[in-house]
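Notes follow once the structure below has been shown.
Omission of a single protein chain aside, the complex is shown with its protein chains in their original locations.
Chain nomenclature is as follows: A, B, C, D and E, assigned in order of appearance, with residue numbering initiated at 1 for each chain independently.
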Amino acid sequence: MTTRIDGRRPDALRPVHLATNVLDFAEGSCLVEFGRTRVLCAASVEDRQPPFLRNTQSGWVTGEYSMLPRATHTRSQREVERGRPGGRTQEIQRLIGRALRGVVDLEMLGPRTITLDCDVLQADGGTRTASITGAYVALQLAVRKLAAAGVPEAAIQSPVAAVSVGVIKGVPMLDLCYEEDSTAEVDFNVVMTGGDDFVEVQGTAEGKPFSRSAMDALLDLARDGILDLFEKQRVAIASAG
Amino acid sequence: MTTRIDGRRPDALRPVHLATNVLDFAEGSCLVEFGRTRVLCAASVEDRQPPFLRNTQSGWVTGEYSMLPRATHTRSQREVERGRPGGRTQEIQRLIGRALRGVVDLEMLGPRTITLDCDVLQADGGTRTASITGAYVALQLAVRKLAAAGVPEAAIQSPVAAVSVGVIKGVPMLDLCYEEDSTAEVDFNVVMTGGDDFVEVQGTAEGKPFSRSAMDALLDLARDGILDLFEKQRVAIASAG
Amino acid sequence: MTTRIDGRRPDALRPVHLATNVLDFAEGSCLVEFGRTRVLCAASVEDRQPPFLRNTQSGWVTGEYSMLPRATHTRSQREVERGRPGGRTQEIQRLIGRALRGVVDLEMLGPRTITLDCDVLQADGGTRTASITGAYVALQLAVRKLAAAGVPEAAIQSPVAAVSVGVIKGVPMLDLCYEEDSTAEVDFNVVMTGGDDFVEVQGTAEGKPFSRSAMDALLDLARDGILDLFEKQRVAIASAG
Amino acid sequence: MTTRIDGRRPDALRPVHLATNVLDFAEGSCLVEFGRTRVLCAASVEDRQPPFLRNTQSGWVTGEYSMLPRATHTRSQREVERGRPGGRTQEIQRLIGRALRGVVDLEMLGPRTITLDCDVLQADGGTRTASITGAYVALQLAVRKLAAAGVPEAAIQSPVAAVSVGVIKGVPMLDLCYEEDSTAEVDFNVVMTGGDDFVEVQGTAEGKPFSRSAMDALLDLARDGILDLFEKQRVAIASAG
Amino acid sequence: MTTRIDGRRPDALRPVHLATNVLDFAEGSCLVEFGRTRVLCAASVEDRQPPFLRNTQSGWVTGEYSMLPRATHTRSQREVERGRPGGRTQEIQRLIGRALRGVVDLEMLGPRTITLDCDVLQADGGTRTASITGAYVALQLAVRKLAAAGVPEAAIQSPVAAVSVGVIKGVPMLDLCYEEDSTAEVDFNVVMTGGDDFVEVQGTAEGKPFSRSAMDALLDLARDGILDLFEKQRVAIASAG
Partner (left out) sequence: MTTRIDGRRPDALRPVHLATNVLDFAEGSCLVEFGRTRVLCAASVEDRQPPFLRNTQSGWVTGEYSMLPRATHTRSQREVERGRPGGRTQEIQRLIGRALRGVVDLEMLGPRTITLDCDVLQADGGTRTASITGAYVALQLAVRKLAAAGVPEAAIQSPVAAVSVGVIKGVPMLDLCYEEDSTAEVDFNVVMTGGDDFVEVQGTAEGKPFSRSAMDALLDLARDGILDLFEKQRVAIASAG
């Protein structure tokens, strides 16, 4: 069987850790690690609505994403120095927001906003999927604290997690690290819910176009990985006290 | 059978027009219409490389995307007034660039950059898929003019086209107009090549998550629509003189 | 007699076309062509006032101007990429706003704003004068639709049109194309109303200063050209249905 | 005869002062006053060319313009806080640059740039015309110092000065102060050279359009005022030592 | 005894001038000169509070700082061209605000904002200390005019002035000019009140770290200089009429 640069089997996740309540002030927080990728996820609850929800009782869930300048192998300039978040950053934070909103009943949340800040402390591939997976845990912990404010547990309808899959030298692989990602021929990010459904599927041919059957194989691989992630999320939340 | 708000069948494209060479100065151009959606695509060839390709013989293909302020039902503020392109704009222009690069042999292109400017004159849903479909035509016309500079026709390896599909009240539909798009439960943008392969698949659950089988039905629908678009592209390019 | 690079007589306009209602969503629209210069003018009516008119019953008319990146012979960077509209853009959009306001009774318009977006699809000189000429047509069509809201036709007090004139190798010429404009010794933009009066006169010596008599000759030439433009505007509006 | 708010006759300038060499570091400087309008003009010589003159021996002259926040009756926000110079600022600094270049032989200047910074310490109308009039003096003083570097006096071909004129309650008036300017029906800024020629004429109908004969009367008035300004410039430069 | 480049003794201020009411529109103004350093300080009173004081009766005092592009030996680019105030500018304007607030009873000021604009016309070292010293004078003159509005003189509790001190070749010196400042081993800016107390002490080792005793010597020197400045401020305000 093919062995990967870090010795994993093609269908194996990297070691995944989800440390909960790592911040003292945030309503919920989770430090998620997918191998050397490390993302600090903080959930902040604010009693305000975005302008387009005014005059409704609905809440909102949104994501923000950023990488520390030395998260990567070589240092990158801070985006604030260029005066605006780059296209990649905006794309990822829009994805995080959609993924989390996909499992939240915004009406039950009531007129408040929960912001999931995903700050990448170290980046070794899969930062957006780790962000979604960790942000879900932070969100759960924050919503739990809203029980006193009358927000039911059912406001979160399902777990949500994400993983990357890709084809490298013709072999479908799960949870790509940076070096794999940069040589992948095809790259998918898959976001699924506990109901075995998809919230988001984003597949891109980096080199040459991919067939329908290749796509099917990747989605099967992603599903298995996400089932593992759900279990890890469940344990982390249960033991968060 | 379900009828759509504009009388189409679920599996029908809107009327598609591809007018070629509509600009006097651009190396290639195409005004593409998907129903009331109208995008002006201009291909500009420049003898320069992006910084990361210096010291190579490789070329580059990139896309830019913008909407005129009154492309939409109500007027939007120009992005230049806010000082930066929005997240949606950046996401779309990155997609256009990837889609076109997916069918170009950048080595054959030689040390030059082709920019595909996709400016939306009127927006009624599907502006990104219309942009990709029209940009391919503009790109072909521009590359044709590079024959004298020694760029072979084979630098473009395949046609590429894109279409949106979505689920509305449970029914999978092809090529959504704005009103449909804003009520769709699921929304896919699919980019395919002439070799029946995918360059990009982006699917999002707007309301509730979607199943694997729903996804399969949508991809079948998209494939049929894209085959139609290839034929229209072929005719437009052939008659461009 | 002197012949011009495009065969025109010094006192001849380029072929002028004014296509009306070319957009489906804008309250008024006009695609104006002065030769190869092509500007899409859209009038948008909004029920809001600029801050400085609050607590009055007065309306406002304003203009915005932009060039598509490949409107010109070689591609220009989008202004949004530089983070702000350039000086030339701002100068032109201020001129468009003043020109149109010069013929509108803002009190009669009532507490609303009409924005004239002038987007240059192709630029071959005279884009600001074509913009004003086309924007007037778009404005008329938009105001006509406001009759139901109680805005009288008399809110527009007169037609307004604009043309450029210049001196090339000592000869005064009407409606300069780009190549003429870039070699002109003197360059005037003249905006007039139907009452044979001026709204704006902007004359600049590009190379050497100009005499009072040269200026008089140019203004005569501009007046004749503008009379022609009024007639074309009248026909376009009358046939707009 | 009509008397003005400050007691002047319609054809009278405000008291004009041109103090020279008011700065210790600038190559040339002039503090110009038109009544209460006060502009500090500094000429800076730098041994660099703008990019578009590379590979030529030509120099460049450019202008920059700004108002101190409390130059005006009520305080204005600094433009740097809004992140960019406003449209009016850019319009004026482009005008200053064109006006000065209109009397300079850029070839004789050699491969250097002279920047005329016009900073308005106090604004009471006519800041752009005062800027041009004072910047000419600063420019002369700076070019004089370039004699040692081989720049001939003839590099400046003529004096240049500017004044505003306008129509207030039907009466043409010279050199409007702020209060007059804000009620003027017509407003002209006129820039002339010592050869009795125009570099720039900018006339705007603020309220109602103006006739050709009104324009003629204003230009006569402006010419008389500018002749006075030339004399004051001559004296200031001669006595600058 | 050591003599300095401009002939001063180590413990001597440069010639200091404080010209009052130099602006016609500002509520208070002072042109302050420390040798060739020249700063125009304008106090503007506005009947508005910053957002964080809403629902209080407290006022606010704030400072803004800018240098004209040719204040310095060679021309600097305007910060507005870079789109934002630089770090040094922000640091200085925060210092000015804190220094002035240090002697104002904001409650007595009532619900209004006084902005001290400090615009450096010429810079030869010590621009921030000159700004604070001159801004105090402008502030006093502005508050005096607020007596009619019920603001007591006691709203300003004490004079405040500032001076720089530094060590050059081992010798502590008062009020550094630019050339001294750029070779100083240690550089302090000291802000004191009339009660012999400090509002701000900022000391930086430019080259090598400094000892506690060096610091003590510098603070003694600064105190003496500031006592002189208080006297000059007193005279200027008293004679302002």
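A few remarks follow.
Quick note on the criterion: a residue touches a chain if its C-beta (ideal position, glycine included) is under 8 Å from a C-beta of that chain, and two chains touch if they have at least 3 such contacts.
In this text the structure is predicted, and so the values were computed from the model without any measurement.
Judged over the whole assembly, touch between the missing chain and the shown ones holds for A, E. When the omitted chain is restored, the residue from E:H17, E:R98, E:R144 or E:R234 that touches it is E:R98. Within the set A:V80, A:A148 or A:A238, the residue that contacts the chain not displayed is A:V80. Think of the hidden chain as still there; on chain E it touches residues 83-88, 90-91, 93-94, 98, 102-103, 158, 192-193, 195-205, 208-212, 215, 219. Listed by residue number, the positions of chain A touching the unshown chain are 23-26, 29, 36, 40, 42, 44, 46, 64, 66, 68-75, 78-81, 83-85, 115, 117, 119, 121-122, 124.
Here is the rule we use: only the chains that are shown with their structure count from here on.
Leaving out chain A only, every other chain stays linked by touch in one piece.
Taking each chain's centre as the mean of its C-alpha atoms, the one that lies farthest from the centre of chain E is B. Measuring from the averaged C-alpha position of chain A to that of chain C gives a distance of 51 Å. Shown for chain D are the residues that touch two or more other chains, namely 83-85.
Taken as a graph of touching chains, this assembly is arranged as a line, each chain contacting the next along an open chain of partners.
Contacting chain pairs (ordered by label): A-B, B-C, C-D, D-E.
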